[in-house]
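Shown here: the complex without one of its protein chains, the others still in place.
For subunit A:
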């Protein structure tokens, strides 16, 4: 029976009774099993890739954060709210890293109301700043799913049809206080092609199950903090689009970065359009919109003047890899591999139990490099190498 009362003590959360998994080997050492556990935790996040599926590359995502009374619960450290906001920061970073041409907005709900923390925007810094500020929010009352969804829809329904509309709800409370029938709202969401996903912080709630099932989203409940992070990171990858969404061509601008120097006579100081409200002064250099020559300090951004989407080529390329995911490397025990004991990437010795072989170039990698390649690089270094060499 795996239901021991000791297991759920809060100070033990996340450890998962590791001592029961530990077994001494012949020499009485625990080293082998400890390594095994570490290894397993590394492998956990191996992502199954979709292959040839249409993905919603331009995402419009509203994150709804529950700020109700239950967020003060201390089963996540130091409490649910702080922990959530912390993870959200990492999520926002990861999100823009993987989906550079997408936008995100944050909504909080408490006291039966929903408020917009940030509007849909493509600038991670602003969101993160707001999240940092939100740590001090007082958590009161009950959340309202209906109101949050309504607020999100108001913006999302105006988004163009080729983009994916998503709502991600972090729900800590087990109740929702709705002014109207939530199942009507579900129908509206469905007709608007909005996908609602929910991460529950406490337990499975019926209405969430129905909501996510109807709108094609996913519903997960966290086990502990690391699981929470994992679940959150699942939403970083763009989801497959439904076949009903339309396709269209999008105009994009690729501005060049110019570095103005005071010595250059042509250089005119300009205010960055995206920071007009902030206190930063005019600068000489920056990205200039190819259409209207307004100045921006950073990309990607939608030009405030002419509405052109401004990106840089690497951004697009980064989004691109989702469409052609790198095949999973073949895992095999190290004994089968006799040639040489070195990883192709880091040139380190292959010490772990398993090695990973790229299916196309048959190069061998260690666990660490395999993870790095799949999580960050998205291409096999030795394949690239052989391409350029030939």
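Methods note: a contact is a pair of C-beta atoms (placed from the backbone, for glycine too) under 8 Å apart; a residue touches a chain by one contact, two chains touch by 3 or more; residues count from 1.
Heads up, the rule we're going with is that contacts and distances are computed from a predicted model.
Colleague: What is the missing chain called in its UniProt entry, if the choices are "Phosphatidylinositol-glycan biosynthesis class F protein", "Origin recognition complex subunit 3", "General transcription and DNA repair factor IIH helicase subunit XPD" or "Protein Abitram"?
Modeller: "General transcription and DNA repair factor IIH helicase subunit XPD"
Colleague: Just name the one of A:134, A:222 or A:303 that touches the chain not displayed here.
Modeller: Per the contact definition at the top, the residue touching the missing chain is A:222.
Colleague: Which residue among A:130, A:177, A:252 or A:361 touches the omitted chain?
Modeller: The missing chain is touched by A:177.
Colleague: Using the touch definition from the top, which of A:153, A:208 or A:326 touches the missing chain?
Modeller: A:208
Colleague: Which parts of subunit A face the unshown chain closely enough to count as touching?
Modeller: 1-10, 69-70, 75, 142, 145, 174-178, 181-183, 200, 202-209, 220-223
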